[in-house]
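As you look at this complex, bear in mind that one protein chain is not there, while each of the others sits in place.
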Amino acid sequence: MISLLDSSLFAGLFAIDEEIAADFDDRRRVADLLEVEAALARAQAEAGVIPAAAAERIAAAAKTLDVDLAALRRSVAACGVPTIELVRQLRQACGSDAAPFVHRGATSQDIVDTASLLALRRAVAKIKVKLKDTAAALIALADGHRQTVMAGRTHGMHAAPIVFGLKAANWLAPFSRHWQRLAELEPRLFVVQLGGAAGTLAALGDRGLAVAAALARELALGPAVPWHTQRDAIVEFGGWLALVAASFGKIGQDVILLAQTDVGEAAESGDGSRGGSSTMPHKANQIASEMMVAAARAVAPLVAALQSAGIRSTSAPRTAGSSSGCWCRRWWR
Amino acid sequence: MISLLDSSLFAGLFAIDEEIAADFDDRRRVADLLEVEAALARAQAEAGVIPAAAAERIAAAAKTLDVDLAALRRSVAACGVPTIELVRQLRQACGSDAAPFVHRGATSQDIVDTASLLALRRAVAKIKVKLKDTAAALIALADGHRQTVMAGRTHGMHAAPIVFGLKAANWLAPFSRHWQRLAELEPRLFVVQLGGAAGTLAALGDRGLAVAAALARELALGPAVPWHTQRDAIVEFGGWLALVAASFGKIGQDVILLAQTDVGEAAESGDGSRGGSSTMPHKANQIASEMMVAAARAVAPLVAALQSAGIRSTSAPRTAGSSSGCWCRRWWR
Amino acid sequence: MISLLDSSLFAGLFAIDEEIAADFDDRRRVADLLEVEAALARAQAEAGVIPAAAAERIAAAAKTLDVDLAALRRSVAACGVPTIELVRQLRQACGSDAAPFVHRGATSQDIVDTASLLALRRAVAKIKVKLKDTAAALIALADGHRQTVMAGRTHGMHAAPIVFGLKAANWLAPFSRHWQRLAELEPRLFVVQLGGAAGTLAALGDRGLAVAAALARELALGPAVPWHTQRDAIVEFGGWLALVAASFGKIGQDVILLAQTDVGEAAESGDGSRGGSSTMPHKANQIASEMMVAAARAVAPLVAALQSAGIRSTSAPRTAGSSSGCWCRRWWR
Partner (left out) sequence: MISLLDSSLFAGLFAIDEEIAADFDDRRRVADLLEVEAALARAQAEAGVIPAAAAERIAAAAKTLDVDLAALRRSVAACGVPTIELVRQLRQACGSDAAPFVHRGATSQDIVDTASLLALRRAVAKIKVKLKDTAAALIALADGHRQTVMAGRTHGMHAAPIVFGLKAANWLAPFSRHWQRLAELEPRLFVVQLGGAAGTLAALGDRGLAVAAALARELALGPAVPWHTQRDAIVEFGGWLALVAASFGKIGQDVILLAQTDVGEAAESGDGSRGGSSTMPHKANQIASEMMVAAARAVAPLVAALQSAGIRSTSAPRTAGSSSGCWCRRWWR
């Protein structure tokens, strides 16, 4: 066991979403890598870089390949990336005619980065459902408690009276902003990465940008100049997740305070089976709320780690230069 | 001296922007507080809550008040906020007729939060100019070095050749995204805060939201339900600043690596007077680049601190409840 | 999959120590909890709080109990701790005579905290072996390269010449300090936690401190006043782990820089099978060094998370009061 999160005992406590966990499962991630290799072959056929028949063979092989995961694991341990060995297996599976056209002009990071976005996109779709459910629950709480008078408190001291419905409305407010933020960042995040060996697309000659655009279309991602060395959209998304976690943490913190024996103005709903004590059966600890606070506190420092990862050093795109310059000028008016 | 940043010796090294520092100067912040009190009075006159003559007297007094900063300092030490004493001084200055109408229905946090946005808005205007200058410089670098061939490097190893202009284009790319992000977050950030004692605007009766809207107009801020307890827009802005710092840090890191004696492919421009050594006069350390990296690394953990601050506990707005519910529903389709 | 660390594909890359991972395995942790319950019973028999025969029955049952992990999992999801259900199963297993004496006067946190130290102590023993191996390897490197002249570099610039053996000696230096620090913190870390329901040991009457001392002896832990609400020794240990990680990260960073194609003064040893590239077979990326840097960077923010966790709120020990006062006075001369 590496962390509490992969403990089967504590899994229920942290309420890990099993479907989102499955989105990042080893088998699923390998399938994503293969999907990107297949889409790359189709994109290259579309751009006239490789024969259509080869692309079809590659796509078919990618779909049915029975991946040797143990060999992949050894490759990762040796090289840091699964792609080298996976490409080898895929080449073997699609026959000697199509083999040379597998992974053409791409580098490992192109496949890994693009495939990661497919996993993130699946997770984001599920997170959106949860956000809607959360908003619906908070709207119901706000509407249902318009007349539920309680003490307003600031600095832990009684201030003027408020109604509980408006505390719920307050909890709700940031979630509309989170929704809006997500809509804004998605076009920056879900874009293709294709740069080749040194980020220049040089191996694809003058077809580099055409292949990148076609690959984006194949995977329903946005077009983009290579961003492998400029990962601000990933950091931005991590920051967004932490903002959402903090909004849940704030709800949890409020519930804990309102549920104190001395206050008694709220409690987690449920059948009463949660939050028991080994010594004091009368207690009802606010376990779900405590976990929301714990999760928010645990996530905050990870944003700092992501931010630091933004400062790295590698290469730059060649053919993308002028177009990038033009594209940028639009923004700096 | 509390930190290197307020050392007069090291100020030049960190290139603290003196104009932005002045935006947050004590005298300027107190002037912001007074501007908000004046705008609040005018907004309340407009909404029919206080007499127009009183609003004029308050605004005039706020403009000319010779603030007793020492008294303010004592008040902050005692209560944590400068507003109580400042309101006392303002009341005294505007005469007994207008005095009761100063700070009507507001609480300290309303004034402090709203005034803080005035300071941030001034700083953001200056940051925008710097971002445009940065983009222009990077575009010139990208354009001027389309043919400057150099080794592409990944993992510190020579990969395929690239041109330096495209490394510059790569540095540029995130700045367009930062510009776009700023445009998106500004409407969330620059909004008025007015909630009164417990965030309910109760003291203003049925004129609460009208006064809040008028105050927003007076200060050219956006309208908003009270957000004092939901500070996600502040955290978002801090995250944006860190993203920008990381993009500068990445440039600095690249320059340091390219300027190594063993590499020698780039160096900070200048008159050669920077980066000297007390023992080795031949050296030219990349001091500006080192400071960019240092700043980026120092900023990252502060985002974690901001995130944690997002989990707090206080009260909720009363009259804002239903409107907030409605407003939110628009987003959750 | 929750994180890269529990990916079977990437496990080899991160070189997770399987033995240390096993120390924190669910089954092993549950066995630790049972060991503490057994030791508590023996300690209470020794202190005359429960009959010796009951203690023997409890210890025997704890050793052979076939724990229903699924029930435990449900209990954790409901209450946040595994102890309530585990105590129920243990009571059932040891028969109705001994059952009332299980977990006597203890609370969940006593068992969980004390059991956690048993797991940490096993891990620390293994970490010590690794530290000795590291030191031996660095001493050999330092000794073997006393005459290997190379360029000294500061700020990435050539400075005066050095020998490589002394770079290795430099890498070694902090590890002796880490060893010393560990020896100093162990007596603070490996101490028993026993406080009962509100941290007062009240349920054990005047035998509380005697039971706590006996429990400590049973488990070869140090004696201590209840520390459940004052977790500075845990934070200190986390900080120590991060310091060690940073020393390894520094070695990795140096190797990466020395192995650059442009520098070529060092490289990871091995059979050359590591660090390959999917496009450029001539490359030899320093994968192990990159992982050492990555680990060090990932660990640093977790220290901040631990630090924040130090600010919590609960109860205080009753009978421990005067002794604590006395004990403390010794230090404040």
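List of remarks:
By written order: A, B and C. Residues from 1 in each chain.
Quick note on the criterion: contacts are C-beta pairs under 8 Å (C-beta built on N, C-alpha and C of every residue); 3 or more make two chains touch, one makes a residue touch a chain.
Note that the structure is a prediction, hence the values are computed from the model and not measured.
Contact with the chain not shown here comes from a single listed residue; of C:49, C:111, C:127 or C:172, that residue is C:172. Considering the whole complex, the residue from B:131, B:150 or B:300 that touches the absent chain is B:300. Here the missing chain is touched by one residue of B:72, B:150 or B:216, and it is B:72.
By the touch rule set out above, chain B reaches the unshown chain at residues 1-3, 5-13, 16, 21, 24-26, 29-30, 69, 72-74, 76-84, 87, 103, 106-108, 196-197, 203, 273-280, 285, 287, 290-291, 297-298, 300-302, 304-305, 308-309. Within the entire complex, the positions of chain C that touch the omitted partner chain are 131-132, 135-136, 139, 142-143, 146, 152-155, 159-163, 165-181, 184-185, 188, 196-200, 202-203, 225-227, 229-230, 232-233, 235-236, 239, 242-243, 246-247, 249-250, 253-254, 257, 293, 296-297, 299-301, 303-304, 307-308, 310-318, 320-322, 324-325, 327-332.
Take chain A: the residues that touch the chain left off the picture are 151, 153-160, 256-257, 259-263, 275, 277, 280, 283-286, 290, 301, 304, 308.
By definition in this document, only the chains that are shown with their structure count from here on.
Taking each chain's centre as the average of its CA atoms, chain A and chain C sit 30 Å apart.
Taking each chain's centre as the average of its CA atoms, chain B and chain C sit 41 Å apart. Residues of chain B in contact with two or more other chains: 153-155, 159-160, 257, 301, 304, 308.
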